[in-house]
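Following: one structure in structure tokens, then a few remarks.
A single protein chain has been omitted; all remaining protein chains appear in their positions.
On to subunit A.
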């Protein structure tokens, strides 16, 4: 069983959603990322999404755009990012690590090279924003051959007719992007999230994680009541930026925000039962 499958099975067994947290790798500087990742785990994150910086993050809002530029400006390279992942795996043998980013940096040296390098670094899954199912051949087979989960995204525009195509070849979990938009801005209504999760659940056994616009413990708890996973990204990335601006080490700020989110996710369904 993969680390992602094990983790979602465990949180399901505990009667709660998994907390999935995103940070941009190398933001604000590559040397800061290991401590930030440790703080995510320490704060209670169940799954780590490590953002692979790109000059042109078309699907991201201002917070993550700036994080990408800070990271690249600080000299983050693909080699450095893989090294960060590799060292994380050594420190945290069982925490799933998912690399999230855009096709061009991932495909630069070829899909086979990338898949092998990810496997070597102990990366469990890939989320590639701009490779829809229609272009699966460019990356999917190489990842599957290395036993790496290719996490697919579904959105409010993914209708019932299209959903099977999105699910075909998906593994790890299904990432439901709850708003038609970019990261970090508006949040979907609870009703629309519940409807979408029910619709997707009827079509797959994969765990469903919901993200985009989830910022506060209250919002995370609301999503955690219906989904198998809650993804929080921009709010944590903003905390990294704010700490950096104050000249403080970002890890402390990250730990603190993740603790709040984690507590909310863990208690969400108990509150509901009570």
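The rule we apply is simple: a residue touches a chain if its C-beta (ideal position, glycine included) is under 8 Å from a C-beta of that chain, and two chains touch if they have at least 3 such contacts; residues count from 1.
One rule holds for everything that comes next: contacts and distances are computed from a predicted model.
Per its UniProt record, the hidden chain corresponds to "Tryptophan synthase beta chain" from the list "Probable septum site-determining protein MinC", "Tryptophan synthase beta chain", "TRAP transporter small permease protein" or "Ribose import ATP-binding protein RbsA". Considering the full assembly, A:166 is the residue among A:166, A:193 or A:264 that touches the omitted chain. In the complete assembly, the contact with the undisplayed chain comes from A:156, out of A:156, A:195 or A:260. Note that of A:72, A:116 or A:203, the residue touching the chain absent from this view is A:72.
From the set A:59, A:74 or A:116, the residue in touch with the chain omitted from the display is A:59, counting the whole complex. Taking the complete complex into account, residues 54-62, 65, 69, 72, 77-78, 102-108, 129-135, 138, 152-159, 162, 166, 177, 179-182, 185 of subunit A touch the chain not shown.
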